[in-house]
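With one protein chain held back, the other chains of the complex are shown just where they sit.
Chains here go by letter, A, B, C, D, E, F and G, matching the order in which they are written, and residues are numbered from 1 within each.
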Amino acid sequence: MAEQPQTGSLKSRTAIVVVFETFRNELDEHNDRRERLIKNSRDVTNLSKKVIFLLHRIMTEDEPTPKPNNDRASRAAAKGREKLKEVQNLFASIRGEVEGDRFWRYQRNVSPGLQEYIEALSFAHYLDTGALISFNQVQQSLSDEHGVPYFPLTLEDYLLGLSDLTGELMRYAISAISQRGGRTIAREVCTFVRSCRADFETLTPYYKELRKKQAVTSQSLQKIEDATYAIAVRTSEYDLPPEMLDDVVAMVSGS
Amino acid sequence: MAEQPQTGSLKSRTAIVVVFETFRNELDEHNDRRERLIKNSRDVTNLSKKVIFLLHRIMTEDEPTPKPNNDRASRAAAKGREKLKEVQNLFASIRGEVEGDRFWRYQRNVSPGLQEYIEALSFAHYLDTGALISFNQVQQSLSDEHGVPYFPLTLEDYLLGLSDLTGELMRYAISAISQRGGRTIAREVCTFVRSCRADFETLTPYYKELRKKQAVTSQSLQKIEDATYAIAVRTSEYDLPPEMLDDVVAMVSGS
Amino acid sequence: MDSENLENINQMLEQDAELREKIKDQVTEFDKKTRVMTGLLNKIHSTPTNQLPALLDSVQPVLYSCSDVTAEIADLVPANQFWRWKDTWCNSLRNAVFVATLIEFLRSESLMTIQQVSDILGIQPSWKDRFVLTAEDYLHGVISLVNELSRLAVNAVTMGDFEQPIKISNFVKDIFAGFSMLNLKNDTLRRRYDSLKYDMKKIEEVVYDVSLRKLAPSTRDA
Amino acid sequence: MDSENLENINQMLEQDAELREKIKDQVTEFDKKTRVMTGLLNKIHSTPTNQLPALLDSVQPVLYSCSDVTAEIADLVPANQFWRWKDTWCNSLRNAVFVATLIEFLRSESLMTIQQVSDILGIQPSWKDRFVLTAEDYLHGVISLVNELSRLAVNAVTMGDFEQPIKISNFVKDIFAGFSMLNLKNDTLRRRYDSLKYDMKKIEEVVYDVSLRKLAPSTRDA
Amino acid sequence: MDSENLENINQMLEQDAELREKIKDQVTEFDKKTRVMTGLLNKIHSTPTNQLPALLDSVQPVLYSCSDVTAEIADLVPANQFWRWKDTWCNSLRNAVFVATLIEFLRSESLMTIQQVSDILGIQPSWKDRFVLTAEDYLHGVISLVNELSRLAVNAVTMGDFEQPIKISNFVKDIFAGFSMLNLKNDTLRRRYDSLKYDMKKIEEVVYDVSLRKLAPSTRDA
Amino acid sequence: MDSENLENINQMLEQDAELREKIKDQVTEFDKKTRVMTGLLNKIHSTPTNQLPALLDSVQPVLYSCSDVTAEIADLVPANQFWRWKDTWCNSLRNAVFVATLIEFLRSESLMTIQQVSDILGIQPSWKDRFVLTAEDYLHGVISLVNELSRLAVNAVTMGDFEQPIKISNFVKDIFAGFSMLNLKNDTLRRRYDSLKYDMKKIEEVVYDVSLRKLAPSTRDA
Amino acid sequence: MDSENLENINQMLEQDAELREKIKDQVTEFDKKTRVMTGLLNKIHSTPTNQLPALLDSVQPVLYSCSDVTAEIADLVPANQFWRWKDTWCNSLRNAVFVATLIEFLRSESLMTIQQVSDILGIQPSWKDRFVLTAEDYLHGVISLVNELSRLAVNAVTMGDFEQPIKISNFVKDIFAGFSMLNLKNDTLRRRYDSLKYDMKKIEEVVYDVSLRKLAPSTRDA
Partner (left out) sequence: MDSENLENINQMLEQDAELREKIKDQVTEFDKKTRVMTGLLNKIHSTPTNQLPALLDSVQPVLYSCSDVTAEIADLVPANQFWRWKDTWCNSLRNAVFVATLIEFLRSESLMTIQQVSDILGIQPSWKDRFVLTAEDYLHGVISLVNELSRLAVNAVTMGDFEQPIKISNFVKDIFAGFSMLNLKNDTLRRRYDSLKYDMKKIEEVVYDVSLRKLAPSTRDA
């Protein structure tokens, strides 16, 4: 091509077409990358959902010889974290795609999977520690062995992922109630979700999406409160300590 | 596992869990397959969209020595069909996934890409033949070398794909008008889209989605009618045959 | 469109329309049967335990007669088109699963398998691309069963049967253990599975009340 | 949340909020400049061709002054966060592209490249992760240019300039050829690209009218 | 448009507008009456059972006075236009059905028929093309009755009346069985019918609580 | 529920369901007819003016045959229930109004009155409590007519008939003036009336193009 | 709630409801007047320019009579509550602005100021907390004026008046330049302002058509 489109404004059709061809390549490359990231995000979502089910499963399954709930919880968390390594590998694999200023260009495409991952990770973390995973801890989990992040974690993804956690905790609390020792779990979760809701409340002005999810969190909290209420009402009627009540029921129902 | 869950109804937790494990595998397998098909469908959509742009591009690009439009159209169709082979290969690749009764299970996941493919294929077909591609021709394009279909084509996908074609034809007609001989093209497209609309009209009672798209088709038709109207008004003012008008303008504008 | 193509299309449309009509008629039939059965079974909440067998016996023939309707449908559905039409009858089918598994539980305290339900509804292996009982439909039916049992646990106590809730509790816990094996998507099944937890909680409360009031025989002997 | 985490979060939020405010102020400034320029350039539709250079000269300084604002914004945006904030100013930037390319066309009948526009707006290569003129924004500006030129083709004739439409026609056809190289998604750019076709059609009509009335000099000599 | 055609149409439109206004005024009147009655009947939840008759007596005259309003409406509605206007008053009418059937239940533990409600509201057979109580409106009123009774079952126990829930339970079971015989289409009525299940479950739980604690005489012997 | 009450209600519900089915069948028939007619009339946009009479003649018999269907419906609708069922067929009826008024305009450039349309569709005065053409339905049909005529004005010019737009313009101006005298409430009719303005503007622009270029004989002398 | 508190609140609510009714009645009156005026003014599109004064004279008295209605409304609105109720009448008021400014343009080719419109509608300075013509309402009316003038430009040519479009073009250019100086937020006004561009383009095209064909005296010499 004899034309030198760079040296001045474009006077001929050929020159214009040559320049627009570079635009085409740019746009095509962008769209292809976007597609790859969307697919990656779908994979992340699916794997993370499975981890959440795994955690629930371990926390509700029968144990031959009942051990303290803490043991079970750390075992669940360990297994969950193990599985989440696969997800972390998926994030590592897109590292090159979202390098430098590109991350913010594709943030919306990475976000859905990322939030589901944070939901799963924070669930495992809660089971293990009884605490909310911190922003830095999540960012750390998304970093290589030298602590260099695959990409920057956004506050919004962090908060929205945590907001979904409260829904899973509600499920966890409700199913715990029918188990031995479940009352304590329900009460702990109630306190924890209550404090989550309070923490998020101060942050809702900043994110519209968080405001919507906060409504769901409030509903979840109410469901947990209703459940702990039912426990309280029941136990108040009898003058026995809670552990003994569990034993009586176990004896009768033969489980 | 000593249990034989098949021989009677399930009496123990272990037996139930064993059976439900088979359900889990079934559901997981289904979800994974669904994911694969959705990804495939996204690829099909992207490739097909590119073919549509390719066809438009060839039909509007400058020609060093102007030839009859028909030549150009068959060249475009040939190139388009060539590219569409890639898409057909994508369909061939999911053949195993949608075998037998499975096709209808995943029809909704295959559908979006398939409709975009039909839009592209029918555009190439129209450029080449001036006719609407038939159901059987589309099904044939989705079959192996022995004429065995990769999967059954549904009437709905066929019609919805064709309905989108009218939008592309509107774009084609409008850009043609600014070209030599474009008036004839616009008039032909007008007649063709009018008959498409009439054909679809009798079929709208059967598909809700088609009813919505028919409204878009009507708008496209009106845009084409308005354009051919503008041509008619202009040429009516002068008493010259259309070809000569083209020549006069070409001379003046020096293109 | 050329006329051959158009004719082709119209023929397909008419065949589909006709088929849809015919299937719908059969589904109406199926629906009537399940309505009759659930109407009868609604009486378990006011029928003393020892009179249950008679009640169940009255439902059984209707349940067996469902195989007529499944055969009619399987006959109508074209090869490989099971998934195209199944939404039409899946409500009726889930209700039939509910009925079958409820009867079985009340008779033997055990969970009827998907294969057993299939057999009772006369579903043939050779229909596999036209009429099948899918895992999803079976699971929906089982969830309805648990919903109903939580209500029964309450009413059994009202009628003075203090053992029923305990049987139900053990049975439902087993089923719940099964369900927790599954990885579900955010769909109806997931939502209904979540509701199971509330049923389980309600049943637990009944067992609790009963145990602590030492009404159950096992504690009376303790 | 433990207090360190919470403090951490609050700090990030405040920084973002502050930054957003600061960028918005600069964008308001940018917006004012482009509003002044488009206000002035609106007069091309009633300014005889020979008086255009003076009009363009009056706009030029404002255009050059945009580099102050781009520098301010580039200064504010944190490293790598270009795509996070660009929506804030992209309207102003597209308008600036429109202004720059319109002036260039009216001066030299040629299309200013994305690099030239970047340069005129003082955008530095070293800002590449903070403030860039993207292909998309450039293309939007060029489409606005074509929209305006179709209006100018009409008004030029009213003012007795019969050559302008022909220049515009050739120029716009070249640009259209460029656009048809692109593979677009179903987004705003695609919709606006479709609108180009109508501009082209309108311009063609003007050329047609002018040619057939043999008003253009080239035909007068023919 | 020729002027006769036009005038004709305009007259029709104006008459309709005027009539709509008049009917609306009567419906506002009707609405006030039902609001007063439901306001009074809301006190059943805190009125001891033995004082209920007095409360019901205070509502009765208002209920009888509804016949004034139905007569006014029937007077306004042009011949044959019942179905055109019925949506305007159907909410008030359903509330009136609710009130009538609630009073009757509290007096006699029986369900007032559609004919009896019609009579009490003064609806004349001769109005059949202008004002009728349809089956649909009657059923809506009955569902509201059940909704209210599930609340009453709870509050009766709080007030120490342990027999009321049992009466309510028997009554509602009957109604529920009745409803399950009806072939309801998938509309509002169907959705509200589904809500009956929750009411019934709640009532059963109250009866359970009472009988578990042997609080009601009838359950004390069980 | 006592069984007589229940049976009574169930019977009403079933009769309604059956009737709905029957009316729907007739409406499907009606719909087919109007679809055939609009399909044929769609050709006016590509039929030279002198061949229009033949086209209209081919539609006329189908239009006359609509009286069969209106008679069937009038037969089915129970006394006084016009307003209950009218929504079922109002779309078909509006389309029939559109067809009748379009044919009349193309034949005589005049607007068929509501009475004339009623007559052509065979609607009997004695059906007034069962099947009537209301002002609202008539007006909807007329608006559809105007929508279609604005398209015809454009296409007539394309086919070289420069007088048709002028006829259409005069006709539509009249209708528009008529509509602006009506006191329409803020409903669908009002919204569609607002759309008339766009149609009229479009028609005026066509007339403008024709008269500016002195294409129509009537404007050539202007 | 203590009864005084309650009564207090209820009284406020009832007064508001009553007031709303009364204002609505006056607005209906206002609306009728503007409907009559726009109906009459619609004839400008088919009235030769020399007969316009007579047409405008027929509208003027209705316009003056609007002051009756504004006085009634100003009387009703409680002190300080202008902003509470203004939405009720703003459509009518904007239409009145449209009418007043259209008449003025047709008489003197000049734009009536907000103060002049206020005066003609009899709005008193002393009503400032009850009834005011806001800048926003005035601007809405002016945009409607431009919308109408673009239509008039077209129809004037059809009627053979080739100067009207040129007058309109000059007038609208001025208004457009004025609007582009305003700092409009992203609301309805902004959206409607964007529509002005289309009107102006249309008017420019009419002027183009006229001058291309050398039809207007002023363009004939160009």
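The rule is short, and it goes like this: a contact is a pair of C-beta atoms (placed from the backbone, for glycine too) under 8 Å apart; a residue touches a chain by one contact, two chains touch by 3 or more.
Source: prediction; values computed, not measured.
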Displayed partners of the chain not shown (whole complex): A, E, G
Touching the absent chain when the full complex is considered, from A:E61, A:E209 or A:E225: A:E225
Residues of chain A in contact with the chain not shown: 191, 194, 197-198, 201-202, 205, 222, 225-226, 228-229, 231-233, 236-237
For chain G, residues in touch with the removed chain: 1-2, 4-6, 8-10, 12-14, 17, 79-85, 111, 113-115, 128-129, 134-135, 138-139, 174-175, 177-178, 181-185
Touch list for chain E against the chain that is not drawn: 35, 38-39, 42, 45-46, 151, 154-155, 157-158, 160, 206, 209-210, 213
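Rule of thumb we're sticking to: only the chains that are shown with their structure count from here on.
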Taking each chain's C-alpha mean as its centre, the one farthest from chain B: E
Chain F, residues touching no fewer than two other chains: 177, 181
Where chain B touches two or more other chains, by residue: 13, 31, 62
Chains grouped in pairs wherever the two touch, ordered by label: A-B, A-C, A-D, B-C, B-D, B-F, C-E, D-G, E-F, F-G
